[in-house]
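Notes to accompany the following structure.
Here the complex is missing one protein chain, while the rest keep their positions.
Every chain is named by a letter (A and B) in the order it is written, and numbering of its residues begins at 1.
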Amino acid sequence: MTVVLRVENLNKAFGGIVVADNVNIEISKGEILGLIGPNGAGKTSLFNLISGVLKPDSGHIHLNGRRIDGLPLYRRARIGIARTWQNMLLFTTMTVMENLLIAPRSYPGESIFKLTLARESVRQAEVEARKRAMQILDRVGLAGTADAMVTDLPFGHQKLIGLSRALMNDGDLLLLDEPMAGVEGAAYETMQRVVRQEAEAGRAVCVVEHNVSFIKDLCTRAVFMSNGRILQAGTVDELLASKVLTDLYFGV
Amino acid sequence: MTDPLVLLQILWTGAATSAIFVLLTVAFSLTQKVTGLWNFAQAGFMGIAFYAMFYVLNDLQMPLIAALAAGAVCAALAAVLTEVIGLDVLRARKSGSLMFFIFTLILAQFIIYMLTLVFGTEPQTLYKSIMSPVRIVGGIAVSNWDLTAVATAATMLTLLFFFLKTTKEGQFLVAVSDNAKLAELYGISAKRAYRVTAVIAALFICAAMYLTGTRGGVTPNSPFELVLAATIATLLGGMGRVFIGAMAAVILALIQSFSVLVISSRWQNLLLYGFLFVTITLFPRGINLPRLKPKAAASPSVTVGKPADVTQGS
Partner (left out) sequence: MEYILTIMVLIAIFVILASSYNLVIGYGGLATVAHPIFYALGAYTSALLGIHFGLPAVVCVLAGAIVAIVASVLLALSALRVAGDYLLIASLGFQLGLLQVIKNFEFTGGPGGISAIPNTITGPWRTPVYLLICGSIAALTVWLIARIVHGPYGRAITAMRDEELAFSALGRNAMTIKVVVFAIGCGIAGIAGGLYAFYFQYVSPEQFEVLHSAAMLTMVVLGGMGTTMGPVVGAVMLIAIPQAITFLNLPPAVMAPMQGIIFTTLVMLFLFLRPAGLVGGLSKDRMAGRTATEKSSAGAAE
């Protein structure tokens, strides 16, 4: 199996608080890795380190064999890291379609030069992005809401828009930060189906999630984090069988 | 080689003159620390304090103590009213920094226009004569004004220091300046702290305007230059460090005084702005990050900037 993401000996601390303590992770093509652990374990921080929001104190991050830990946030997205956010961070004054249109890896419309000198390529990119956005919205069952303001959608649908926006980036790595938090019913089913399809299509997926049954259904492998350290890696069942871990997780 | 006595004289006069800037910088910087706000309206309070004293001394012919009381009360009233009627409303609306900037600046301007309408644009001094008796100490001319200035600044700074360190009210101010939201949780009212700060700032402003008005002429426009000087000292001293800001004010005043030896006097002002300019364009990280947003308004981001928070929730 091709390794997409490799994290080596990653360390990060803020003052006395260690959020990543010698973290090592590998995710392969088509795999869904679960990341579980109590609040404050460093799961979101690990996403922030991988996607480039935070700079590590030491250690390396490789994407498809290329070292990326020196690259800024936006460059990492361009070479193929798509992510969602725990609190979605949707563009609240924009429509669903606009939220998606801004999200492809390449967006010539952000360059004034291309806008004035290569207008045809900008137009072409817009047409393609619109097509892709409609396909994705179709997949999550929200094609009808394309022109609605994102803030007018119910919470579960907003979560799906958050996922759809990330899917506009067709890169190899997909990081999902608590995709199921607050999501119920049909949206839950859709989320599960789409994430599975993405992995089947060859993406490496990493999910931070408190919903254990979601992790169990989707992930073959999971890691348990606490205080910035990976305590154990294995199948979800193995992790849940460990009394030490479940005590840590479900709160003592 | 310059005569050492001349150097000493410049040092003394410069230090004495800096008292005005020290007082105004403390007023400005303390307000910035506690409320998180760059309160340019203080220029207006300076004008109010000065003209209140001027009116009581010259039109009512009352003694100095009455004038000082009038100046302090009027400035404090204006400062507290600004808090209650203006800033609290903007805070409640969670207005952005630009709104606060407009409001405080426009309010200052409004007060200054009002004062211009009433008192005209002629420079005024508090007393008819601003001659101050001079004695020679070890070859250096020391005027009564110099002594008053240094004593006032030293006394007020000491009082403020002990107020912040030892009194309950003072520690509330520090708590609110550290984290308004958290302080509220512990039952400390941020609004109350803001008002106390407004009164303290008004006292410092009144003292500074007394010194200014007994040394030279004041026009309705002069407070603007003064508040800009206080802004610069606050910036260079670093946000939230009131006493270091006061030191920055002294150092800036001294540098300006000594620069007379090296460059022509008309460049003196430029020197002050030069420091600011260089700091801002070349060393933006060299000084502490400012918090322009008043803290109460910054509800989601009260803790932003402390990197540890980035780790929350994982």
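Definition applied: a contact is a pair of C-beta atoms (placed from the backbone, for glycine too) under 8 Å apart; a residue touches a chain by one contact, two chains touch by 3 or more.
Keep in mind it's a predicted model, so treat the numbers as computed, not measured.
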- Query: Any idea which of B:9, B:58, B:97 or B:132 touches the chain not displayed?
  - Reply: B:97
- Query: With respect to the chain omitted from the figure, which of B:114, B:140, B:174 or B:254 is a touching residue?
  - Reply: B:114
- Message: Out of A:85, A:214 or A:249, which residue would touch the omitted chain in the full complex?
- Response: A:85
- Among A:14, A:107 or A:188, which residue is in contact with the omitted chain in the full complex? A:107
- Query: If you put the missing chain back, which residues of chain A would it touch?
  - Reply: 44, 48, 51-53, 72-75, 77-78, 83, 85-87, 89-94, 98-99, 101-112, 115, 122, 126, 165, 168-169
- Task: Write the list of chain B residues that the hidden chain touches.
- Result: 38, 86, 89, 93-99, 101-103, 105-107, 109-110, 112-114, 116-117, 120-121, 224, 228, 231-232, 235, 266-267, 269-270, 272-274, 276-277, 279-282, 284-285, 289-293, 298, 300-301, 303-305, 309-310, 312-313
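Here is the rule we go by: only the chains that are shown with their structure count from here on.
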- Query: In whole angstrom, what separates the CA-based centres of chain A and chain B?
  - Reply: 49
